[in-house]
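Every protein chain of the complex appears in place save one, which is left out.
In this document, chain identifiers A, B and C correspond to the written order of the chains, with residue numbering beginning at 1 in each.
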Amino acid sequence: MQSTMSKSSYSTGELMAVAIARQMKHHDGDWAAVGAYSQLPAAAMKLARILYAPNLWWLAGGGGAINSSSKLVTSTSDHRVLRGAEYVMNMEDIVDIEMWRYSRDNGKIVAVVGGIQIDQYGSSNMVCVGDYAAPKVRGVGTVGLCFGVSFGIVYFFTMHHTPRIFVEQVDFVSSPGHTPERKKYVPPLCQGPQLVFSPLGIFDFAPATGTMRIKSLHPGVSVDEVQSKTGFPLGVPEQVLETEPPTAQELAVLRTQVDPDGLLRELRITR
Amino acid sequence: MQSTMSKSSYSTGELMAVAIARQMKHHDGDWAAVGAYSQLPAAAMKLARILYAPNLWWLAGGGGAINSSSKLVTSTSDHRVLRGAEYVMNMEDIVDIEMWRYSRDNGKIVAVVGGIQIDQYGSSNMVCVGDYAAPKVRGVGTVGLCFGVSFGIVYFFTMHHTPRIFVEQVDFVSSPGHTPERKKYVPPLCQGPQLVFSPLGIFDFAPATGTMRIKSLHPGVSVDEVQSKTGFPLGVPEQVLETEPPTAQELAVLRTQVDPDGLLRELRITR
Amino acid sequence: MEVIDAPQRTRKVGTLQQAAALIKDGDTLAFGGIHSHNGPMALIREIIRQGTKSLKLIANVSAGMPADLLVGAGCVDTLMVCYVGLEHLGMAPRYREAAEQGRIKIIDGDEIYYVLGLKAGALGLPFVPYPPGHEARDNPKREPTYQRTLDPYTGREIIVSPAIAPDVGIIHAARCDPYGNVVHLGSVVADDLIAKASRRTIVTAEEIVPLESIQADPKRTSIPGHYIDMVVKAPFGAHPLSCHGVYNHDEAAIRDYRDADIDAYLREYVFGPKDHFAYLEKFGIERLLNLRESL
Partner (left out) sequence: MEVIDAPQRTRKVGTLQQAAALIKDGDTLAFGGIHSHNGPMALIREIIRQGTKSLKLIANVSAGMPADLLVGAGCVDTLMVCYVGLEHLGMAPRYREAAEQGRIKIIDGDEIYYVLGLKAGALGLPFVPYPPGHEARDNPKREPTYQRTLDPYTGREIIVSPAIAPDVGIIHAARCDPYGNVVHLGSVVADDLIAKASRRTIVTAEEIVPLESIQADPKRTSIPGHYIDMVVKAPFGAHPLSCHGVYNHDEAAIRDYRDADIDAYLREYVFGPKDHFAYLEKFGIERLLNLRESL
């Protein structure tokens, strides 16, 4: 029934959206935040609510739509995202829930976010490349990554997998990964980064060291390839799994209900 | 044109509502808060907006209606007050504006409030009569009187004029009048109590001493009567003015547009 | 296309009995509405019926009968007071008596203490910092839950009050969908803040509307369903208070409550009727329907 399609029949964007959607099985009833420039996680949330996690609540970025059911558009703050939503948050609403939800016992706050740099401990940076006082690249700013210490669980996604993104140590900690300072200051219920979804694979963090390691590689990706495109030594499990490709049902729902305009296939994703 | 009617042709409630409305001439463009159990100031705000201060913004108590234009009803948080309003505040909105408006240069925040005790300095109490730890009367609580140190200007109204209300010193300072502590701690732009509208007259505060004195007495009220019903010595000006009775126009607007059900005539007001 | 074997969204609909059972002895309980409006009265009667004790009650910003009834029924241990009274109908008699006799502990709050306390509770902020001026009021002097700290920007000592995070919040609204998306037709007051600050929130609603009616106008939703743990259909569930946009308050019934012997009242209107509809029967359909008034 749930036949697997060959690699060429789906795009990397579709593969990643499906992978994130499947992870949302663990978050049925939780609340997930998706930021700007986030077609991948936005598509994943829509797909997850249809197939895997009907009780997932999700926020489409700064526009504030809760449980948007409209077709995928480029910007999560586009007004078209509001169609068929269940509530429209303003910024106060967003900060109210993203800053401190772990005190509630009826659902975790989950976020799917990015960074211009992500390091081996899962710290993320949106502020600068190089010295903060005289940056080589001035980034967009920390924006919602400030909630990295209040979200229950953080997932990363990236559109590219390069040593410039996956660095040994971020130049600015917008959101801390599994650092000594997290351990010292952040309440344990805020568990920090759990998975990274990149165009090459899915990565988790070794509990003992808090460092990034391969969980699965996308079809056709080798350990050597991903290591060569990563700026620090990746943990490699004894058996490297292959990311399960999208099923026919997942692709059908994605292409008919979630993303009929095919934005996921047009995304500029670097492998 | 604006003929004055004889005393018997209007109620004390109508007289007081008109007096408060006239004071709002000084607040055209300002923002006025009216609390619960406040038919008098609510009627005054409606009347003022029609005749004297069309740019006055006013809040009907906890229901949150801004510029309610419906007829007078008993409770300012009744849903019927929302009809024809221009905005509906929630409690966050209310606290946002009542806590700190004096930093804005485009209008003062004015309040018309009461108390179970009001003293000679204009301090007001809603918490207890007698000792706080073992009160003779436990009052309703400080509620919105906490804003007495952030409102630009405070006016009091009372439905009764007795020595139990007008006391030498309040048993609990819900809102401070012209006290040494106000002078020490409260920003000068928050000017505190300016006038008291009671069933017997209108009172202000002597700038030198900060103590209450007669501004005008309602028709038929003597200095002796008001002094005998006040728990501290009232300042008496050289010439005691008589409160100008409602004009025919004021009464006509009040009875046709503001209070067609005649609630102001049914109010239990003690003279 | 047809989606096969996909799980279905879970309805959060429960009964008044199930909802009241979520509130445990000793819980901090906040309730919504204001004055004689939008109080979750049917649920409050069921809480009393279940014999819940030692509540730390966060009375709403201007609370009347809901707080007075819970105090009168002996369910309340500690009462956070902003305002408790019956507006033009006078004092709240059981609150006043219990406070004057020292039978309940009072926390003397006010609108700032309550509203910004809930906001801090929703956000997880450690406290609410006050601007200058409040030193001249007695609440920060007499109520021991206020504290002081330093404003590092000015070097000034400032007043702070605590964050408020109730165990359970209960609110009543005109409409709610099965997933907890709430629509207030009139004033929201602090119901939204209560839902945000409480660990669990229960909504009783005049009617349960389909999801589609929420999706048709998401800007009308007053509280998103992710804050809501249980939804209970309770027509006339605010009686004798009003439900904004649906019916007016039954002022005669509130007066009767005020003037009644509390034990007799509890027997007749709380413990006597077997459920909410039996309570409503005591008033009759003519009286109830005559309270109806839309906005």
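Definition applied: a contact is a pair of C-beta atoms (placed from the backbone, for glycine too) under 8 Å apart; a residue touches a chain by one contact, two chains touch by 3 or more.
Just so it is clear, the structure is predicted and the values come from calculations on it, not from any experiment.
Colleague: Considering the full assembly, with which of the depicted chains is the omitted chain in contact?
Modeller: Looking at the complete complex, the unshown chain comes into contact with A, B, C.
Colleague: Which one, A:141, A:237 or A:260, makes contact with the chain that was left out?
Modeller: Of all options in A:141, A:237 or A:260, contact with the hidden chain holds for A:141.
Colleague: Which of B:38, B:150 or B:198 sits in contact with the chain that's absent?
Modeller: Of the candidates B:38, B:150 or B:198, B:150 is in touch with the missing chain.
Colleague: What residues on chain B make contact with the chain left out of this view?
Modeller: Chain B touches the missing chain through residues 1, 28-29, 31, 50-55, 57, 65-66, 69, 82, 84-89, 93, 95-97, 99-100, 103-107, 150, 249, 252-253, 256-257.
Colleague: Using the touch rule from the top, list residues of chain A that touch the missing partner.
Modeller: Chain A touches the missing chain through residues 36-37, 61-65, 74-75, 77-80, 82-83, 88, 90-92, 94-95, 98-100, 126-127, 132, 134-138, 140-150, 172-176, 179, 181-182, 184-187, 190.
Colleague: Just checking the interface: what residues of chain C touch the absent partner chain?
Modeller: Answer for chain C: residues 116, 123-131, 147-154, 156, 158, 160, 162, 219-220 touch the chain left out.
Note that only the chains that are shown with their structure count from here on.
Colleague: Counting C-beta pairs in contact, which chain pair ranks first?
Modeller: Per chain pair, the contact count peaks at B-C.
Colleague: Central chain, going by Cα centroids?
Modeller: Chain nearest the centroid of all protein C-alpha atoms: C.
Colleague: What is the distance, in whole Å, between the centres of chain A and chain B, each centre taken as the mean of its C-alpha atoms?
Modeller: Centre separation, chain A to chain B: 56 Å.
Colleague: Counting only Cα atoms for the centres, state how far chain A is from chain C in Å.
Modeller: So the centroids are 38 Å from each other.
Colleague: For chain B, which residues are shared contacts with two or more other chains?
Modeller: 92, in rising order.
Colleague: Please set out, as single numbers or ranges, the residues of chain C touching at least two other chains.
Modeller: 119
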